[in-house]
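With one protein chain held back, the other chains of the complex are shown just where they sit.
Naming follows writing order (A, B, C and D), and every chain is counted from residue 1.
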Amino acid sequence: SQTSHQEQELESLKMASWSQPIVEQSNLFVAEEKGWFEEAGLDFEYVPGAGGGDAIKNIIAGNADIAFANVEAVLQAMEQGEKLKIIYNIYPENVFNLVSLKESNITSVEDLRGQDVGVYSLSSGTYDNLKVLLYSAGMTEEDINVVPAGVLNFGPLMNKQVVATAATDTGLYDALQQGLGEVNVIEVKDVLNTPTDVFVVTKEIFNQKRDLLVRFLQVYKDSVKYTLENPEEAAKIAADYAIDGQDEQRNLDIIKIRNETSINDEMKDKGPGWLDVEIFKQVEETYLNIGLLEKPVNVAEIVTNELVKELK
Amino acid sequence: MEVVINDVSLCFQKEKPILKHVNAKIDSQEFVSMIGKSGSGKTSLLKMIAGLMRPTEGEIEIGGEKVDSPRDEVTYVFQKPVLLEWRTLLENVLLPYELQGHVQEEQLSRAKEILDLVGLSQDMDKYPHECSGGMLSRVALARALITEPKILLMDEPFAALDALTKEQMQHELERLSQQFKPTTIFITHDIQEAVLLSDRVFVLGERPARIVAEYAIPFDRPRHHELKFEPQFTQLVRELYQEIERGSAR
Amino acid sequence: MEVVINDVSLCFQKEKPILKHVNAKIDSQEFVSMIGKSGSGKTSLLKMIAGLMRPTEGEIEIGGEKVDSPRDEVTYVFQKPVLLEWRTLLENVLLPYELQGHVQEEQLSRAKEILDLVGLSQDMDKYPHECSGGMLSRVALARALITEPKILLMDEPFAALDALTKEQMQHELERLSQQFKPTTIFITHDIQEAVLLSDRVFVLGERPARIVAEYAIPFDRPRHHELKFEPQFTQLVRELYQEIERGSAR
Amino acid sequence: MKKPSFYSLLLFVGIIGIWEWIVYACQIRPLILPAPSAIFAQLITQLLNGYFWPHIWATLLEIIGGFILGSIMGIGLGFLIAQSDTVRNIIQPYLIASQAMPKLALAPLLATWFGFGYEPKIIIVALICFFPLLESTITGLTFVDQERLELFRSLRASKRQTLLKLRLPTAVPYIFSGLRVAVVLSVVGAVVSEFVGANKGLGALIISAQYDTTLIFSAFILLTLMGLFLYEGIHWTEKLLFKKYHHSRREWR
Partner (left out) sequence: MKKPSFYSLLLFVGIIGIWEWIVYACQIRPLILPAPSAIFAQLITQLLNGYFWPHIWATLLEIIGGFILGSIMGIGLGFLIAQSDTVRNIIQPYLIASQAMPKLALAPLLATWFGFGYEPKIIIVALICFFPLLESTITGLTFVDQERLELFRSLRASKRQTLLKLRLPTAVPYIFSGLRVAVVLSVVGAVVSEFVGANKGLGALIISAQYDTTLIFSAFILLTLMGLFLYEGIHWTEKLLFKKYHHSRREWR
């Protein structure tokens, strides 16, 4: 069947991402480099964005077919009445964390009370996940001072302008490479293991282009597998594709971090991409309690493993 | 074409009129000079005739039609030579042709001819900032003469010229006047010049100004410069001089 | 203070000198007029004396010192009146005082006085764009006279004035000259004027220009305007006229 | 601003009408393009309930602070450069380079250096105002009639006097033109620097308004109004206080 696809016209598939093409998504570049998309009859295009919101907006506006976005962005879009489907679990692990310098002796969320805490921006996952942490300690954002610190959100931490900063695992890795020093890390996944990113489509696309989506997800899944086994090769490929890929050693380290977050125990038997409806329900409930969501969105109804099940 | 000034008044600020109830009629092909003290309103009157300004009261008619904007038949020579500094002298002179349409070989040679006439044949590729004051006013003059207008309004065109050049220019103007017979209104502060060139001389009195006297000049044309030294001429000049003096004393 | 012009030449473009080997000496308190055809280089020579331009060759000395930038004792009246359009006439006249330091009551009344002298007492609050050409040159004149300089350089200051105003101005200049005795170099194209006002008259010949003739004017001072009608005067004027004519024929 | 003519108003009503109609007819989602009526409704409610005001004040503070700082620097340095040949010769090469720098690209770094209060935003705004003002000040101060310069030289005016009494008045219209450009750029600078990291201000609202396109439009309208008032303020200041520097030149409007 692969040859028959090649003879046909390639079908366009645009993937809207929360970011520019970065090393973290190296498996996609592996698939591009090896021509797997063409083999699956796909003309793949990477649509960049600045945040999960952009990715979702791009599928709603018709600029893309499928979105690579964080769960918070999906839930908030649903709250706006958009009809979406979550079809694949990209990173089942929560990558968000709270980092502080060892010397400031922050060991629990409680220690943040009254302090300045940096986040990436007010519309990023760092902010939402910081709220989750605070909630778990019975606090709210009123108890601390949230500071949006921008792209270089570890800068203020190093300058001691904030005592802690909410970040991601890869962000922490980079900051450590830049000489952040010894740190304390509080992981959000210990509190609420929200899947970080998922593939989302609009209901329309889900109904109309099911086959296309399955073909894409298949390539994605294969590429994840390949990258898990061949991180060095992926690191080389990323150097040509990723906008931040000029340092191959870094590429390798980042890929290894993402490889770990791409698969969890449950997926080991259900296969990559499997969506655990229970955890989504738990996330929705928590968000409703925190006030990140104002009304229920019934996330369980839009999470579907239908496509994942079709994958080989 | 005749020019009729019909009870014209002009105020810039209220209650301080510059011109008041000016009346005059300039016949077709007549050469009229206007003299009067500095600041009396000569330029203002000429600008109104040219359609560059509107009278506050009264009206001006050219060939029976009321003037309210510049007309094709009229050419105006400004008191201060207005040239475009990004054009050479030749290009400045060609401006009227350019605005009328295309510039052909014929117009080009005509412009060069007229620049020669005003003594600038060697300087025609200079830019205005490379020229002397007198040269600039000759360029402005050349630009006016090139159009061969029916009505020629000139505001002290020779003021910046030396005696000799001025005489040459007067002579050329006289010659061209005889040839094309434009109706000419000529402002000058040189009384001799006024008498030498004009059919009639108007004297403008002061604040608010009106035409306080009008002299017909009886000499035959073509007139020669030697005329200046004849007693009848000097007598007329002296009379006009006294007229202005009286006008300003009133 | 005396002015010495020492073998001065001037070129704007190579190989086409404007002035060549000009030599002259103007004594302290002398009044010298310079006449010559339009474009001959009068303004250029005066600007060099003022230190606004450098000669290509030769040098100019004032009071024994070489001139290479404008000097305190020198006041210059430009051929085209240069005024600041954001200042009223009075403020324009006060400019030299302002640049020297503070303007006191005394300077103010002096400025008003001098504006009265040039017949602009009623217009002193006008802005330049509200004035006639002759008014502007009178303002420039007033601004020059107010400084009471040791050396007065004037480039056709009366060219834009009517006969009557011109006579008044000539009279005032003569009076002020007698009073403060500045060394004066006066460019004019009015030969009568040159003869009436000067101790000596220089005639500048054409391309490349030099001083082709020099006339001492023998009349006693103070001179009156009636002098113009005396035969000795008219004879001198005629001679000078012919001199220029000859100069341009050469 | 002249009173808008009847046709202007017609044009306005027409555009708004068509917009509203398209949104309804094509069933465009508010996320893509909200209806004018929706924007207007939100604008009014949020202004009345006080939601917008802290953001407006924050942005205004940054704009005005940065504008004043940048103008003083730009005009001041323009003077210094027009005045002193030594200074000019030394800093000229850097000047052009500093003009060519895309200052907004520095926004991410400035946050690291100056913290996350108003300072980095004010600095960005000031840097952005700086360039057009420097350019127009120098142009204005140096584009002086040769003849007038000669007059001042002949009057032996000092450099300083020539600057203050000749170059400055000549430069007034140019400087005001620079101020008009700069004040508009200030608004842009404030917004973009808020994009990069701020918890207050209309720019922060826009960038964190995930799916609320209506809010983006509302904030945008507020920003436009702010720009408009500042622009007109400068225009009127010039008209009232500096009219005479326009004499003999034809003004537009």
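The rule is short, and it goes like this: a residue touches a chain if its C-beta (ideal position, glycine included) is under 8 Å from a C-beta of that chain, and two chains touch if they have at least 3 such contacts.
The structure displayed is predicted, hence computed values, not measured ones.
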| item | value |
| --- | --- |
| Missing chain: touched chains present in the view | A, B, D |
| Chain not shown: contacting residue from B:72, B:116 or B:148 | B:72 |
| Residue among A:12, A:108, A:140 or A:177 that touches the chain left out of view | A:177 |
| For subunit B, residues in touch with the removed chain | 47, 50-52, 69-72, 74-76, 78, 80, 82, 84-86, 95-96, 98-99, 127-129 |
| Touching residues on subunit A - with respect to the absent chain | 19-22, 46-50, 54, 57-58, 61, 63, 151-152, 154-155, 158-159, 170-171, 174-175, 177-180, 243-244, 246 |
| Residues belonging to subunit D that touch the chain removed from view | 1-2, 4-5, 7-8, 11-12, 32-33, 82, 89-94, 96-97, 99-106, 108-109, 112-113, 131-132, 135-136, 138-139, 142-146, 149, 173, 177, 180-181, 184-185, 187-188, 190-192, 195-196, 202-203, 206-207, 213, 216, 219-220, 223-228, 230-232, 248-253 |
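Here, only the chains that are shown with their structure count from here on.
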| item | value |
| --- | --- |
| Chain at the geometric heart of the assembly (C-alpha centres) | D |
| Chain centre separation (subunit B, subunit C; CA means) in Å | 27 |
| Multi-partner residues of subunit D (each touching 2 or more other chains) | none |
| Arrangement of touching chains [line / ring / star / complete / other] | line |
